[in-house]
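Written below as structure tokens is the structure these notes are about.
Note that this complex is displayed minus one protein chain, with the remaining chains in position.
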């Protein structure tokens, strides 16, 4: 087991995939982090030296990811709501925000759009 | 990738009176061997196997023992290699259509080098160096930053050691080196390679020390070979810290090779740098194609040399610099005599069950695009046309 930013990962997992499990890190950021620490894309977390793991953890801790990112997003929605803007209202009502039609297919909006949005 | 190379078929017949590939080819004998198949000696086979010169799809497993067709080009290459032992080092690119035997000419060069007592360093698949399947690390204190590949280098060192053991065991350190590991002063070069192969972290400095020793006075000539030149004449799949792709020439191993291929650096004790292109599954490189075309046209003495396409953006200045070679060996199909020699060897091995006569040879030769050897083999041995 390898410990990265409070999470445990199996040793045979690709580092790239491990990074992408964090909320707020996708292909782009994972590629950037790998390049920054000169880790090749096929590297498994078990093979990496502890120093690299520590560096990566340090890098991740400077990034707005996971809870920080979620809080930031919620704050943004709350700000819209407090202003009383249309977008804020739509978030509160659980309806599409960006002018999509609402006759059908608004499942995603119903699922996600709320003031204290989870993800 | 698991590669299983079978070099012998116990069912195939032993070919009587098969000549061995010896040090004399290109020196004492030459023309009379053209079109014959020569056997490879046991020690040479072991060395060639260690440097991964045999590839999976080359059909070694059909015959009793590995044999090599001597072509006109291979005799000429042997002569050049022998000349380069004394004089200027040979820098050569082997090119040719798919299936014309580029890798086998490279193998011939390596076999010749082994029987003549050279040290051979081979990069069997350039693709494996550049496609980001091995770990890498920036080398401190280099501008532009070079990247070493610790695991690959360590494997390479063990390969070099295995292939050239008999030579390297007799050579002792002659220089003083500043290495991160403690080093006795009287160890052999073979031992030095072992130390490097054991620890990937020090593999690159050890390789540099090993190379400095090889370049010292009184050492044997060196053959640096690489198969799949197209793969190193472009950006690699590795990324620099700023997420841009690293140019293959910024990888330490490739940089080392290209330094000698371009003629920027010279081999201390003579020898050769030979690269073979790959034409079946290889990335396109505009500059590589252009330079090879120009070289070939110069060799043929044509008056009009192909010029750069002014509207093409894909040229790469570093590739043009790296290919500052004078020689290109453009392989074409076999001559009918060579084709006949090869087919007779197949028939003697019991693998080709046909009477080999002028008509049969002419038919196979013509169907194989005027003697493209890979296609002859396909048509005659693989039951496919």
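The first chain written gets the first letter, and so on, giving A and B; residue counts start at 1 in each chain.
Everything below uses one rule, namely that a contact is a pair of C-beta atoms (placed from the backbone, for glycine too) under 8 Å apart; a residue touches a chain by one contact, two chains touch by 3 or more.
One rule holds for everything that comes next: contacts and distances are computed from a predicted model.
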| query | Given the options "Aspartate--tRNA ligase, cytoplasmic", "Putative exosome complex subunit Rrp46", "Trafficking protein particle complex subunit 9" or "Small ribosomal subunit protein uS7m", which would UniProt use as the protein name of the unshown chain? | reply | "Small ribosomal subunit protein uS7m"
| note | Going by the whole complex, the chain not shown touches B
| said: Out of B:10, B:28 or B:280, which residue would touch the omitted chain in the full complex? | reply: B:10
| remark: Full-complex touch with the removed chain, picking from B:24, B:61 or B:150, is B:61
| said: Considering the whole complex, not just the chains shown, which residues of chain B touch the missing one? | reply: 2, 6, 9-13, 61-62, 350-351, 353, 357-359, 362, 381-385
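In this text, only the chains that are shown with their structure count from here on.
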| remark: Rounded to the nearest Å, the gap between Cα centres of chain A and chain B is 48
| query | Across the complex, what residues on chain B touch chain A? | reply | 132-138, 147, 237-243
| Residues of chain A touching chain B in the complex | 31-32, 34-43, 47
